[in-house]
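What you see is the complex with one protein chain gone and the rest in place.
And then subunit A:
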Amino acid sequence: MNKHILGALAVSTALSPVMAMAQTEVQFWHAFTGRLGELVKAQVEEFNASQSEYVIVESHKGNYSETLNAGIAAFRAGEQPHILMVFEVGTATMMSAEGAIKPVHQVMAESGASFDPDAYIGSVKGYYTTTDGDMLSLPFNSSTPVLWVNRDAMQAAGVDPDTDLSTWEKVGDVLDQLKAGGEECPLVTAWQSWIHLENFSAYHDVPFASQDNGFAGLDTELMLNSPAQVAHLTAMGDWAKDGKFIYTGRRNEGGANFRAGECALFTESSAGYAGISSEAEFEFDVRPLPYWEALTAEPQNTIIGGASLWVMEGHEADEYKGVGEFLSFLSSANVQADWHQNTGYLPITAEAGVVTRDSGFYDSNPGTDIAVIQMTAKEPTANSKGLRLGSFDQIRGIIDEELEAVWSGDKTAQEAMDSAKERGDSLLRRFESANQ
């Protein structure tokens, strides 16, 4: 990996004196390593080879938080890149940074590159669009949580692997059976706040925060201590107490347990596909995220996680033209279809989904379209468009802490969520006063 970067650096440094005459350089900072890093590099190379006016220079700047920090520090020093990858949690921070960012719809209009905001999937686009419908950043990698099933583990515990797992009620029964059948890790999860609170709320069409989850204004308050969320977390807490839900950590630590075949059920992003399909030595399948029948007759859509591309202020007009061309290239159906099929991330345009379906990918890889269906089956409501909260990275940290208190039995779900609301709200007020 490092060798590749060094090689690319050496090549670009060697070539730049010659190319600088004709080509405009565009800096692109991202957070991907490993397989994803290679795929991003391939996209950039394809774009660079497809035209001779612009050259995109991609660089990896660490994980999501580190990349955002690098971008912010660079802006303060006047060295910001043209394109910065920012995870969905940083969306409100970027939106409020008027003067530091150049909205994508504006970049596209000025550059004259082809751009049709309606081509993007609503529930993906909604996250990064103003209430007036202007796209601020380009959705790049978006995933949504699904339920991964280890069929061999189900079989071993004497449970029919084809059992209906569409609702949490049914999952609850299956967890009992798995436990009785000797399974030591019936259920495990990644990204607990994202899946079991943020997506849970959207999926059951209940607000996570006031003011349309923060879309309608900075004076938003958390509403995650409502009966629906508390009911779910209470059930999860009981499962944790009985050893039916195993807590492994705040991030995606549980993925290692599941891929090693140690757990039966796993709630994780659809983008877990790349890792699971390459490592799992057991039969697995993908199911839609379960919902509570007691709370809703039919679930709403889930929301996304992942990152979008923000264009930073302070560069030359012809460079922005290059940015526009590149973003337009990234949104094209074939590029998106490849990305979707290789990574398990959602296609960001409806057309990329069609291309994938027509190619027969979903038929040969069953379950890979579940995330797409789950996201697009219903038109998003105010509760399921996404979340836009300031200091959200810290708020997630608070939620993680409070959830740990539920899993360890130190607090009831109600106490923990009341405390999370109180602590989170005080951060939201601070963010509001810092961005007035």
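As a convention for this text, contacts are C-beta pairs under 8 Å (C-beta built on N, C-alpha and C of every residue); 3 or more make two chains touch, one makes a residue touch a chain; residues count from 1.
Just so it is clear, contacts and distances are computed from a predicted model.
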Report summary line: By UniProt, of "RelA/SpoT domain-containing protein", "Protein FixA", "Iron uptake protein A1" or "sn-glycerol-3-phosphate transport system permease protein UgpA", the chain left out is "sn-glycerol-3-phosphate transport system permease protein UgpA"
Query raised in the report: Just one of A:57, A:119, A:377 or A:405 touches the chain that is missing; which is it?
Result: A:405
Report summary line: Among listed residues A:28, A:54 or A:75, the absent chain is touched only by A:75
Report summary line: Across A:119, A:156 or A:256, the one contacting the chain not displayed is A:256
Report summary line: Missing-chain contacts on subunit A, rising order, are 65, 68-69, 72, 75-76, 93, 96-100, 247-250, 253, 256-257, 260, 262, 391, 393-394, 397, 400-402, 404-405, 407-408, 410, 423, 426-427, 430, 433-436
